[in-house]
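Note that one protein chain is taken out, while the other chains of the complex remain in position.
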C-alpha cells in the first residue's frame, strides 16, 4: 500500500507527531518490542503499519502480540488483547524480558542524566518524607535494565536534562553499584545479564544517542530547533559535536496513519 | 445415602481391597490430598464417596479437584480434569505443595526403612553404573517432604522393609543432612518448611505408624495376618508392642463402591 | 480446608483487622476491588499495610482516606486520567505514610515468591538503581525490620553471587499478605475463580495471601464453571470467602464486562488533590451512601450502559474516549 512520502513542513505537524514518528523509526522489522502507555503505543502502531510489519508488541500487563483495532488508553486496557497471540500476565511477560526475548522498549521519564539514568520516582530530596513524589518506577527500570535497546521519549527542559538525577529509577550506561553506590559501567553490575541499554532519547527538540563511554550526544535536532537551543535546555555539558543534522520530519503518509488509523478518537493526539 | 456397613469376612475381600479401604480411612473431610497413579486413586475416590465428601484431590500433572466419572489410568490422563476446578500444570500444583496447602498425600515405594525413608530409585548398589535401576523419585520425595501427612501403600516383604534402604529417595522422620550425610531428625533439615511426614505405612499385612522418635511400629494387623507373620516379613526390629488389634475389614458397602462405582472396568482392581 | 463461605460485602470486609497487610487484584485502573475499598473506608480501617504489584485509583483513595500506614509497591497513578497518585504524594510528603519503593519485577517477584511458598526469589531486575540504595530502605529507617513483624523481612533485598554461571543478582524476599481482595468476572459457588482477559498479577497476589476475598461480577454454579477447567485460575480451597457484586470494580474497568470510567476517575483526581477535597469526595461518595447499591444508583443506568462491554470485543464500543 503506497503512502504519501512527502515530508511535512514545520507548522504542518505538532511536536508530538514528530516524537511518535521518530520513535517508530527506531523499530527494526521483526523486533520484539515492550511498549508502555501513550506515545509508545502510537510509535509501535506506526512502525507495524510502515517499516516493521512483523514487529511483536508486548504490554507489561500481559498482552503478547496484540493487534488492537481500537487504541488502548493504558496497557491494562481490554483493547490490548484483541487478536493477541497470548493473553497472560506480568509474570509471563517480565520473565520473557529477563530471558532475553525483548529487542527494544519505549519508555518515558521525568528526568534524565547524561548516562541515560532516568528518574520517575520523585523530584528534589528523596527519603522517608519525600520532597515531591512522582509515580514510581513501574516496569521502566526493569525494562531499561534487561531489553537489548531502549528508547526514551521525554520533554526537553533544562530541569529535566540533568547532570545528576534526583533518584536513579531506571539504569543508564553508568549506574550505582550497591552497597557502595559507586557509579560504574552498567555491564559491571549486570554481568552476564547485560544486553545493552538506552539507545536513544527522543525529546520534543532532538534525538540523542550515547557514545562508546555511554555519554549522551545530540544526534539530530528537530526541524525548527537548533543545537544551541537544545544546549540551552540541557543542564549538563551536552556533546553536540557529532550532530548529523535535522531530524527527518514526518511524512504526510505517516501523519495520515497517526490521525486517521491509529488514534482517530484523539486519545493521545490532540 | 445408606450403604451396607457389614464387615466383609476373610476370603470375601482381596488384599488390594483392604489397602484401598484402609488408605481411604486416613482422609479427613476437607483435606487437600495429593494422590498418585493406582491405589491412591481408589483410596481418594472411596474417601470422597464415604467419609470425606469435601476432600480436594490434586494430581501432580496439573489437575486440581477433578471429579472423574471414569477412572484415570495415570495422573496425566485426560479423565483427571473432568469437572475439575482448575486444570493447570506441575508448576502450579507443586507450588501449592510448597506453599503448605497439602494436608495429606498417598505414595508408594519399593523399600522402606524404620524411619519411613523410602526408595523408588534403585536396588543394590547405586552409582554411575547402578546395580538395578527402578523408576526414580518422581514427585514422591517432594510430596513426602512437604505435605503435612503422608501415607505409603507398599508390598510387605522382608527385602522391602529394611534397616537401611539402598537409596533414600523420599525423606522419612530421620534423614541425611548434606553435605555430611549424618542422619538427623527431618525437622533439622527442613526447619521452617517442616510440616510433618509419614503418618502411616499400609502394607498387604498391616498398618504401621510412627512414634515420637519417628520409628515405625505396628498399629494394626490385617484380618488373617498375625504380628508374628509381619515380624517375619520385616528385616528390621519392628516394634509390635503398641499394636491395637486387627485392621477393620472393608464393609460390603465399601467393596460395592470400589468394584461398581470407582473401578467398574477393572483397571487397578482384579 | 473448608470450602469458602459466601458473604455480603460488609461481612467480608469486616473480617479485615486494622493493621492487616493487604493486596489486590488488577492493574492500575483495571479490575480493582473498588466496592470493597469503599466499604473499608466506610468501616474506618486503620494502619493498613499495602503490598501491591502496582497501585491505582483504589489505593490512592484508601491512602487519601487515612486507612494506610505503609505502601510497598512500584507505581501509583490513574494512567491517562490522573498522572500521579496525588493522595499518596500528599500523605507521604506530610510524613503520614511510609513508602517502600521497588521496581515492577522486584515487587512482583516478592509476591511470586510468596505464592510459591518460597522465602525469596532471585532476579536480575533493576540492579544499579536507587531502589536498592541502602539509605532509602524506609522500613529499616522506621525501625520495622527488627523481626517483630513476621510479615516484614529483616532485609529489603540481598545482592548475591551466582555460583553456577557467574555474576551477581538480587534476592527479593517473599511477601505473604494477610488478605487479598480480588475482583474477578466469575466465581463458582464453591470458590473456583475464573479471570478473563489479561491476568495481570492476580494469580501471584491470590496465592501469596493467607486469606482471600473474591468479589465477582457473578457467582455461577460450580457445574458450569468446571466445564472448562483450563479457563479457571484458582481453586476453591485457595479462597476464604466469595461475594457477588456486579459493577464492583467501578470506576476501574473489567475486561469483558465494562470499561474504565475515565471521566469519573478524572473528576476524582482533580477534586482530591487537597485533603479537603478528598474529605469532601469521601463524604459524598462513601459516608453519605449506605452501600454500593446506592452508589450504583447514583452513577445511574445510563452511564453504566455506556460503559458496558461489547461481547465481540470485551470493551465498550459506544463510549466517547478522546477529544475527537
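A, B and C label the chains in the order they appear, each numbered from 1.
Definition applied: contacts are C-beta pairs under 8 Å (C-beta built on N, C-alpha and C of every residue); 3 or more make two chains touch, one makes a residue touch a chain.
Everything numeric here is computed off the predicted structure, so don't read it as measured data.
Taking the complete complex into account, tell me which visible chains touch the one left out.
Answer for the hidden chain's contacts among shown chains: A, B, C.
Who touches the missing chain here, B:9, B:132, B:158 or B:242?
B:132
In the full complex, which of C:46, C:83, C:231 or C:270 touches the chain missing from this view?
Going through C:46, C:83, C:231 or C:270 one by one, C:231 is the residue touching the chain not shown.
Quick one: say which of A:98, A:156, A:203 or A:220 touches the chain that got left out.
Answer from the full complex: A:98 touches the omitted chain.
Tell me which stretches of chain B touch the chain missing from the display.
Output for chain B: 37-38, 59-63, 70, 73-82, 87-91, 94, 97-98, 121, 126-142, 145-146, 167-171, 175-179, 181, 186, 189-193, 263-267, 270.
Since one chain isn't shown, list which residues of chain C touch it in the complete complex.
117-124, 153-155, 158, 162-165, 167, 169, 171, 173-174, 196-197, 230-231
Please output the residues of chain A touching the missing chain, sorted low to high.
Interface with the chain not displayed, on the chain A side: 30-32, 54, 56, 63-67, 81, 83-87, 95-101, 103, 192-193.
Quick note on the criterion: only the chains that are shown with their structure count from here on.
In whole angstrom, how far does the Cα centroid of chain A sit from the Cα centroid of chain B?
About 57 Å separates the centre of chain A from that of chain B.
Could you please state the distance in Å, as a whole number, between where the Cα atoms of chain B are centred and where those of chain C are centred?
Chain centres of chain B and chain C, defined by C-alpha means, are spaced 41 Å apart.
State, to the nearest whole Å, the distance from the C-alpha centre of chain A to the C-alpha centre of chain C.
The separation of the two C-alpha centroids amounts to 27 Å.
If a residue has to touch 2 or more other chains to count, which residues of chain A qualify?
None at all.
If I count partner chains per residue in chain C, which residues reach a count of at least 2?
none
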